[in-house]
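This part shows subunit A:
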Amino acid sequence: MNLNFWLPLLVLCSSLFAGLIIFMLDESRSRLRTALNLFAAAFKVVAVHYMAYRLLVHGEMHQVGFSMGLGFEFLIKVDFLSLMFLALSSNLWLVTTLYAVGYLEGSPNRSRFFGFFSLCVTASTGIAMAGNLITFFIFYEFLTLTTYPLVVHRETRQALEAGRNYLWYTIGGGSVLFVGIVWLHVLAGPFNFTDTGVLEALDPAHYSTLVIIFALLIAGLGVKAALVPLHGWLPVAMVAPAPVSALLHAVAVVKAGAFGIVRVVFDVYDREFAAGLGLLEPLAIVAAVTIIFGSVRALMQTDLKKRLAYSTVSQVSYITLGAAILAPFSTVAAIVHLVHQGIMKITLFFCAGNIAETLGLHSVRDMGGVGRRMPVTAICFTVAAFGMIGVPPVAGFVSKWYLGLGGMDAGLEWVVGIMVLSSMLNAAYFLPVVKTIWFKHAQKKWRTKHSGRFEAPLTLLLPALATASMSLLAGLWAGWTWSPLGIAEQIAAGMGALP
Partner candidate 1 sequence: MESLLVLVPLAAAMGSFLAPGRGIASWGFLTSLAIPALAAGTAMDVYQHGARRISLGGWAEPLGIHLHMDGLSVIFLIMTALVGALISIYSAFFFKRDTARHFWPLWLLMWAALNSLFMVSDIFNAYVVLELVTICAAALAVLSGKTESLQAGLRYLMVAMAGSLAFLLGVGFLYAETGMLDMFMLSWELQGGPVAAAAFGLMTTGLVMKSALLPFHFWLPPAHGEAPAPVSALLSALVIKGSFFLLLRLWVGVFEPAGITSHAAYVLGCLGVLAVLWGSYQALIQPRLKLIIAYSSVAQVGYLFLMFPLLCTVPEAPWAEKAWAGGTYQAISHGLAKAALFLAAGNLILSTGTDRIHYMKNIASRLPMTTFTLGLAGISLMGLPPSGGFVAKWMFMQAILESGQWWWAVAPVLGGLLTAGYVFRILGYAFLLAEKEPRMLPVPFVLEKIPLILALCSILIGFRAEEIIFLLQEHMLWAIEVEGDS
Partner candidate 2 sequence: MALFLDILVAFSLVAIAWRIMRAPGHFQAVVLFITFGLLLSLAWARLNSPDIALAEAAVGAGLAGVLLLDTLRAVAQPGKVKTGAHFSWLLLPCLLLAGLLTLSIIHIQPDSQGLARAVEAGMQTTSLEYPVTAVLLDFRGYDTWLELGVLLAAVLGLLCVRRKKSIRAPLLPAPAEPVGRWLISILLPLILLVGGFLLWLGAFAPGGAFQAGVVWAAGGVLLWQAGHPSLGALPVSLWRTGAVLGFALFWLLAATALIRNEPMLTHPQAKAWILAVEYAAALSIAVCLTSLAIGGQKSEDRNQKSEVRDQRSGDRCQITNNR
Partner candidate 3 sequence: MHGFYIYAITAILLFCLGLWGLAFHRNLLRKIVALNVMAGGVFLFFISIANPDQSGEVDPVPQAMVLTGIVVAISLTAFALCLARRIHEKTGQNELDTSCSIEDGDG
């Protein structure tokens, strides 16, 4: 058995088959479903880590592919960048599944929910491992389709409205992306992702076309990455259940868009070539605008989940910004923030979901006294919020630090200004929440549903705790070789960005 061939397939199929089997399960068999789900998720984590071990330590290349004729090739290939995203999505899938099991207990249509949930993870796994743009696009659209039933899961008019909104944005973006990808293939022929880009060899007469194609690609990916002005679907989609929001924001949808931008800039165009075409600066500006805009809008929200949503708009654009600055440190920042943003944001959503589920609180103003009633949740929330603001030693600090360094390196001082401004805004909308939670008293009686030994069901509590500690550890042990930062540095070095 050739593991280099089978391992990526196993990683992909673990969640795919889990999803398909779950669809066929009867609604009432919740134990079996949970067991299956957790088993698949755990299996995936193990497989991904084993694959990471083989790749990082032994340098084995994992690759599966078949040609469909006429330059249409399906290719799954694991490189360092894939590995980052894979590790993120597999780990977070495990915790989110656990969380969702607790969150949705007793609600209807769970087979459907978990089925699509697994498919959704399959899609993001596929995005991570895609070896060329075609494969990437296949999984990218697959992701769109599998998240729709999750967004409309509650089956209310509002949810359907959000679902429709989501679809128009993403399918529209998908079409633009599609045109861009096909056009690129017409110009350059079939190609795979490589660390050095593939387009430099083209006839310079095509360069102006390449600029247009770049715009199309970024516009298509920017919808999912919620770049302003394409972010409109994200806050609306907050009607979905909390685990879905967590998934959307941290692992799957938004991250897929950002990951795609990173892929396009690094592995298709190559940063230096793109800079030569004058493409990076506009991208950086769009990202910067998004960062500030998202933060300002977050400041104006009173609903906690909405505030988190706008915060995502802002935070994900750090990745884009990092990719758009031609400096080694910002490259590292872009890659490492893929992971850091994921674990911090998912913690925040877990906590928000916990509070909403246990105490029925949604608005920021009502959160007084939560710290005393639910101390663990509140601590997790605080850690993640500090991370978002960029307080050391939480993970978020590392990303921001590198981003700022990169800006300085590239001679773009305004980037540092943006960092500072954004951090201040982050503080302005996160600190009041933290303050309310810890230092205000409850204003009205809580509608508690839960009465157990702990402040909330363990299935809701443990995931939050796990991700919060991850974000802390990722910051504390940033210097370790196999920490997210360490791997990001290796990737950057592989691209020739770092010595």
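Here is the rule we use: a residue touches a chain if its C-beta (ideal position, glycine included) is under 8 Å from a C-beta of that chain, and two chains touch if they have at least 3 such contacts; residues count from 1.
On how the list was made: all candidates are chains of the complex that A comes from, given by their letters.
This structure is a prediction, so every number in the text was calculated from the model and none was measured.
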{"item": "Interface partner of subunit A in the complex, by touch - 1, 2 or 3", "value": "1"}
{"item": "Residues of subunit A that touch candidate 1 when the two form their complex", "value": "23, 67-70, 72, 74, 108-109, 112, 134, 137-139, 141-142, 144-145, 148-149, 152, 155-157, 160, 163-164, 167, 171-172, 174-175, 178-179, 182-183, 185-186"}
